[in-house]
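What follows is a short report on a single structure.
A single protein chain has been omitted from the complex, and every remaining protein chain is retained in its original position.
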Amino acid sequence: MLAQPSQAAFRRLLDEIGTVDAVGVEERVAKFTSRSIKKASKVKGLATAVSMVDMTTLEGKDTPGKIASLCQKALRPSEDPSVPPVAAVCVYSAMVRHAKRHVAGTAVKVASVATAFPSGQTGLRTRLAEVRAAVGDGADEIDMVINRGAYLSGDYNRVKDEICAVLEACGGSALKVILEVGELETYDSIRAASFLAMSVLRPGDFIKTSTGKTTSNATLGNTQVMIEAIRDHFLDTGIAISMKPAGGIRTAKQALHYLVAVKETLGDAWLTNARYRFGASSLLNDLLRQLEKERTGAYQAPYYFSETAESY
Amino acid sequence: MNRLIVTKTPKVYIGGAFVRSESGRVFPVKDAAGAFFANVPQCTRKDLRNAVEAAAKAGPGWARRTAYNRGQILYRLGEMLESRSSEMAEAIALGAAGRRAALREVVAAVDRLIHYAGWADKYEQVLGSVNPVSSPHFNFTVTEPMGIVGVVAPDAAPLLGLVSLIAPAITSGNTVVALASGTHPYPAVVFGEMLATSDLPGGVVNLLTGFRKELIPTFATHTHLRAITAVADAAERKALRLGGADSVKRVRLVKAEDDTDWFGDAESGLYAIRDLIEFKTTWHPIGA
Partner (left out) sequence: MPPTTQDKRKTAPRAGSRGRAVPELIFGDLWEYDPAPETADPKLKARYDLFIGGEFTAPKAGAYFDTINPATEQKLADVALAGQADVDAAYRAAQRAFDTTWGRMPGRERAKYLYRVARLLQDRAREFAVAETLNGGKPIKESRDFDVPMAAAHFFYHAGWADKLDYVAPGRKIAPLGVVGQVIPWNFPLLMLAWKLAPALAMGNCVVIKPAETTPITALKLAEIFQQAGLPPGVVNIVTGAGETGAAVMAHPTPVKVAFTGSTEVGKVIMRSLAGTDKKMTMELGGKAANIIFDDAPLDQAVEGVVNGIFFNQGHVCCAGSRLLVHEPVADRVLAKLKNRVRVLRVGDPMDKNTDLGAINSRQQLEKIGELVDSGVKEGAEIFQPPCRLPAKGFFFRPTLFSGVTQSHRIAREEIFGPVLSILTFRTVDEAVEKANNTAYGLSAGVWTDKGSRILKLSTELKAGVIWANTFNKFDPASPFGGYKESGFGREGGRQGLLDYAKLT
């Protein structure tokens, strides 16, 4: 069967951006994990990671009270004044106005997942309405999911058109496009979807790995494929797209590996929370724990830190 | 009145053509009774060079033939030899061998060719391998011909010795430049005529007649010959290995003084093929 002319155009894009060898990617990222980050570089890396956290709560049982304590922690993660606030709090759209009350006027942004997160399986009109509502409530950033059904059935233009529509609904708010890499499966697909999204995104918008709501999350491998796509897009067009791996990054050590990948692939300009974020719920406390360990020299019990998931 | 027979002018078989030595030199071959039989080309280093060029030209095509096709061509060569066995026996009997012994040598040579014909599409399965490496890669080892192989045949068993050295080389897709027995070169001349009527492409086997002393130094030092398989005495062995060192040749030597039994099974088979192939190992990632 011949592809639709528009689909054929996208297939040509696939040829142009090239393919990815999975084993080669795994070998590349394995080298990041063998970097040894010690002493001052470790402290600096941990603090940088803190500043990049999108502190996330996406649960049915979220309440204004829960949001309030999350925001508190986001603004002042540690009693140590040298530890910066996180980049953003990331909540469901209904919680945006509660979050905004606490962080308005600070450096901490409010990010809202919208577009029928995490499946995206409602009509476009419903999804856009949700985006507009979140933006209206003060969301600085919108995390949308792409239409994987359309993508996997080859309807790339629909995916792109929907991103454009959400982008328009965002107005001045930044957009984060979630590819849900676990459902795209192959690195080739992840690279192609990255370019598809980036072809319409503005400088400062993000591409993001995953919702955290499926079994596969961000890995060094899929994140590497995406930051290499960002790098290639930047060198070709001058447009700097930002990156957000999400889900599955739980430890400080992992976060440092991700930052090593950024440093050695995208360079210094991406070592800032304007260009790089971690979508995570339990990462922050491990970062704080390791910072405290570096400060005191003693290993820290988890219950020394607020909002922990694993206090026992 | 008796009819005067038409005698044959022996020529060497190079690049699928029958030629005289470029030097115009010949040496006489006598029959068993010591009478003049014919003049045989006394090939020079330039003839050897020409033969190597012919072998180089034929090489890629021969190596690309399917194993099945090479097997059938070797079998066809066996058919040619069998059907003209009495002519070949006469050629061998020119030397010291009696007619019976000569015939025995011919049928042994036929059987040897048939043996290798069968190996053509099998040795790879025995010698190659898939290797279980401890990384996500598919890893396999196949065999390839070395290229152009120089053959220096023994004086004993002038046909069977020659065939025993040539056959394993061409079974795997090598091409050959061979020097026939110096004392009994005529069977090689006849063998050339059989090669020409088999389906073996011209240039795959090139046969020279001449003097070992004159040609061995060139066999040793011609850098395009990737391997040498020779029956040689101590001095010749040293010369071949010394000269071969310059181009890192693979040198497979049988001692001339060992009185090799060319009729024995030891002189045929898989490991003679193995000595004239390269192993090539390929890696590829297993991913999506």
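For clarity, chains are labelled A and B in written order, and residue numbers in each chain start from 1.
Keep this in mind: a contact is a pair of C-beta atoms (placed from the backbone, for glycine too) under 8 Å apart; a residue touches a chain by one contact, two chains touch by 3 or more.
This one's a predicted model, so the numbers in the text were calculated from it and none came from an experiment.
**Q** I'm checking contacts with the chain that's been left out. Which of A:68, A:94, A:107 or A:150 qualifies?
**A** Considering the complete complex, A:107 is the one touching the chain left out.
**Q** Among B:5, B:33 or B:248, which residue is in contact with the omitted chain in the full complex?
**A** B:248
**Q** Going by the contact rule already stated, which one of A:234, A:278 or A:305 would touch the omitted chain in the full complex?
**A** A:234
**Q** Need a quick check: the contact residues on chain A for the chain that isn't drawn.
**A** Contact residues on chain A toward the absent chain are 15, 18-21, 23-25, 27-28, 34-42, 44-45, 47-48, 51-52, 84-85, 87, 107, 109, 174, 202-205, 228, 231, 234-240, 259, 263-264, 266-269, 271-275.
**Q** Name every residue on chain B in touch with the hidden partner chain.
**A** 126-127, 129, 131-135, 137, 139, 141, 144, 146, 226, 234, 237-239, 241-242, 244-248, 250, 253, 269-271, 274, 278-285
FYI, only the chains that are shown with their structure count from here on.
**Q** Roughly how far is chain A from chain B, going centre to centre by Cα mean, in whole Å?
**A** 69
**Q** Where on chain B is chain A touching in the complex?
**A** 136-137, 285-288
**Q** With touch defined as at the start, can you tell me which chain A residues reach chain B in the complex?
**A** Chain A reaches chain B through residues 21-24, 26, 185-188.
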